[in-house]
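A single protein chain has been removed from this complex, and every other one stays in its place.
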Amino acid sequence: MKYFFIFLLIFCNIVFADSKEKRTNEITKNLKCLVCQGQSVYESNSDFAIDIKNFVKQEIVKNKTDEEIYEFLKDKYGQNIIFNPTFTLSNSALWIVPILFFVIGSILVFRRMSAK
Amino acid sequence: MASNVANFILLLAIFSSFISNLFFFKKKYSHSIKFFNYSSLLVIFSFCLLVYFFCTSNFSISAVYENSHTLKPFFYKLAGTWGNHEGSLLLFVTIIAGFGSLFSYLFRKEEMYHFKSWVIFFQNNIYLIFLIFLISTSNPFDMIVPHPQEGLGLNPILQDPLLVLHPPFLYLGYVGFSLTLSLVLSGLVLRQLDNNWASIVWPWVMIAWVFLSIGICLGSIWAYYELGWGGYWFWDPVENASLMPWLAATALIHSLLVLKTKNQMRNWTSLLAILTFSFSLLGTFLVRSGVLNSVHAFANDPERGVFILIIIFVITLASFIIHSIYSSRTISIGNNFFFSKESFLNINNLFLLFFLFVVLIGTIYPIILSIFNETISIGPVYYNTILAPFVFIFLLAMSVGPLLKWSNKINLSYFGFLFVTFSISLCLSILIIILTNQNQLALFLGLLTSLVLILTIIFEFVKNKLFLKAYYYPRVLSHLGVGILLLSIFLNGFYSESKDFEIQLGENKEFNNLSLKFVNQDIYKINNYLEMKTDFEISKDNQIFTLKPSVRRYFQPVQITSETSIQPTILSNHYLAVNFPNQNENVLGARYYFNFFIHGIWLGMFLIVVGGMFSAFKKRN
Partner (left out) sequence: MHLKKEIKIVIVIIIFSIFFSFLYFSMFSEKDFKPKAMIGKNLPNLSSKTLYSEIEKDLKSIAENEKFILNVFASWCVPCKVEHPYLMKLKEQGFKIVAINYKDNPSNAKQFLEKYQNPFQEILLDPKGSLAINLGVFGVPETFIIDNNFKIIDKHIGPINENFFQKVMNIK
């Protein structure tokens, strides 16, 4: 089980620092185009999405971190602009419940296998 | 007139379905089955009538008036039948009836006549509930007086050949599982859930599974070619709604395998069968009730939503209660051995249900939070992060599992075998990582695990001469499909590139080793839409080709659709989409995608489906 968590941590921390454009793309893919239906900012061509894309590009040029950019946008537009919700009390269930599900499930499976 | 005839037929169908129940309670089983079949024929006939009304543009029928137009090509007139809530619900009901009748026609074991009549009884009641819902809230044959001369037209985004086929396949899958539910409930009530039952259920589950898989693939292909967003899967709640029953059904198939061969896991298998249809119903609810704000959602109508919710509540709750009453606590025949087929099929179920659960939480959670006035969005990043580590382990388990033997028999030969494939995959993935200079752990693990799966299957196929044994084809094909699909997803995810740019006529853009020139632009006005066609000349590695993306603005209803242009090469796709110029500028926005290994994704999906087909139609031993 320990290894799953290590995996998970590694995944959350993968830093895409290759190029500025790649970073812009990664960030805008993670932002919801709030005026569109089911599109990310990256995919959309609406005025709203174009503004946000420009904004993210500028902030990256200014050497802002991803967190700073997300925080700013969250402050202005609310939590739902980010596709990957930040870890808060009401969101914690999103991560805890599936992991709990897996743990309980594996206990049941292993008990089943060793049951006489 | 037309409307009255059709309504009369539907009423007759309800009536005869009631009669069927009546005969069942009086224990006149053959009559009960007969009347179910009458009812089913009537509903199928009424569906044909609706198709006929759509094809002949009979605008005295409201569903036709609202969703069709005389100028539409014949193909889309036909498709209009299920391109709306009422028509698609009639299709839904027709398929429930059709599966029931098909079963009553094909299932001819005289000694299990009692079982058969119970199956038809359950199927009849699922069908009846939906039929009543259809007539009372969404009757497709409502009449319009006076008779309008022209229809309102079909949503332009739906005018696409792939999207015409997508919903019927999806429904055949969703609704096909209703028969699985009837079969499992009858098995529970009669306490006949055994290996014999499992082999009766098998082809029916497989057929529905194949249809659902095809439906999902068509949707994905459509999204890739038509939406112009360069991707094939968006974790959109409506896509998730179709993925959830698919995952449940895939788990069901694997646990049926245990029931079929070892006569174990009865309770669990029956629970999965119930879950599968429950998730189909949940998907129906999500799409039709208006709780979602999504590309695919049908018109919002809370009243209908409440009805659907009540129906789903009744059907699923009843099924689960029947399950808890009749499930017998089987004494599991212990098998302590971890490296056995049973335990790996258990692990398979654990993982598939975990994936299902993640998708469920991700889809439902924002909806539930909306009750408390909180809004969050859950997108690809969440799913990718939480699923990826588990997918790697799942792939490894998938490589090992099929090599194992049932029960306690130890098969040592696979150790050396796996060692070889693992080493080769390790070398290959390290090589790929180094050559392409993409030092990312996720890519490495993805490549490694999916290559292990693919190579193991290929080696096994050659070494054990599996090509001589048709029995193994379904498993080999669909597992190979999964390996190729995931390998391609990883490659596509990490090696694809995209570029957003603004360009003027005649301008030339360069990026990486690709140059792109905007050579021509035409604007046409065609009766219902304005279309801008563009030509781009692209040269890469001494190769020159032209891409002709276009974009349409429909006037009624106002909507912009994008016609992407794609140049396939051996390993990848060059994909270009354009957008209308912004206000008072000649500059238009365009987006170029280099989609690596996208063919592999289609190939993987294709193999999975073909494997399923083999399994559905193979001779039973």
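Think of it as A and B in the order they're written, each chain with its own count starting at 1.
Criterion: a residue touches a chain if its C-beta (ideal position, glycine included) is under 8 Å from a C-beta of that chain, and two chains touch if they have at least 3 such contacts.
For clarity, every value in this text was computed on a predicted model and none was experimentally measured.
Visitor: Which displayed chains does the hidden chain touch?
Guide: Per the touch rule above, the missing chain touches A, B.
Visitor: May I ask which residue of B:I368, B:I430, B:V519 or B:I544 touches the chain that does not appear here?
Guide: That would be B:I368, which touches the missing chain.
Visitor: For the full complex, which residue in B:F141, B:W197 or B:F285 touches the chain that was left out?
Guide: B:F285
Visitor: Have a look at B:M1, B:L106, B:V145 or B:I325 and name the one touching the chain we're not showing.
Guide: Per the contact definition at the top, the residue touching the missing chain is B:I325.
Visitor: Across the whole complex, list the residues on chain A that are touched by the chain not included here.
Guide: 34-35, 46-48, 50-52, 54-55, 58, 74-78, 80
Visitor: Which chain B residues touch the hidden chain?
Guide: Residues 285, 289-291, 293, 302, 305-306, 309, 312-313, 316-317, 320-321, 324-325, 329, 364, 367-368, 370-371, 373, 375, 583-584 of chain B touch the chain absent from view.
Here is the rule we go by: only the chains that are shown with their structure count from here on.
Visitor: Go ahead and note the Å separation of the Cα centroids belonging to chain A and chain B.
Guide: Spacing between the chain centres: roughly 25 Å.
Visitor: So in the complex, the part of chain B that touches chain A is made up of which residues?
Guide: 229-231, 234, 236-237, 293-295, 332, 334-336, 338, 342-343, 346-347, 349-350, 353-354, 357-358, 361-362, 365-366, 369, 372, 374-382, 385-386, 388-390, 392-393, 440-442, 498, 500, 579, 589, 591
Visitor: Residues of chain A touching chain B in their complex?
Guide: Answer in residue numbers: 4, 7-8, 10-12, 14, 25, 29-30, 32, 37-40, 43, 45, 50, 53, 78-85, 90-91, 93-95, 97-98, 101-102, 105-106, 109, 112-116.
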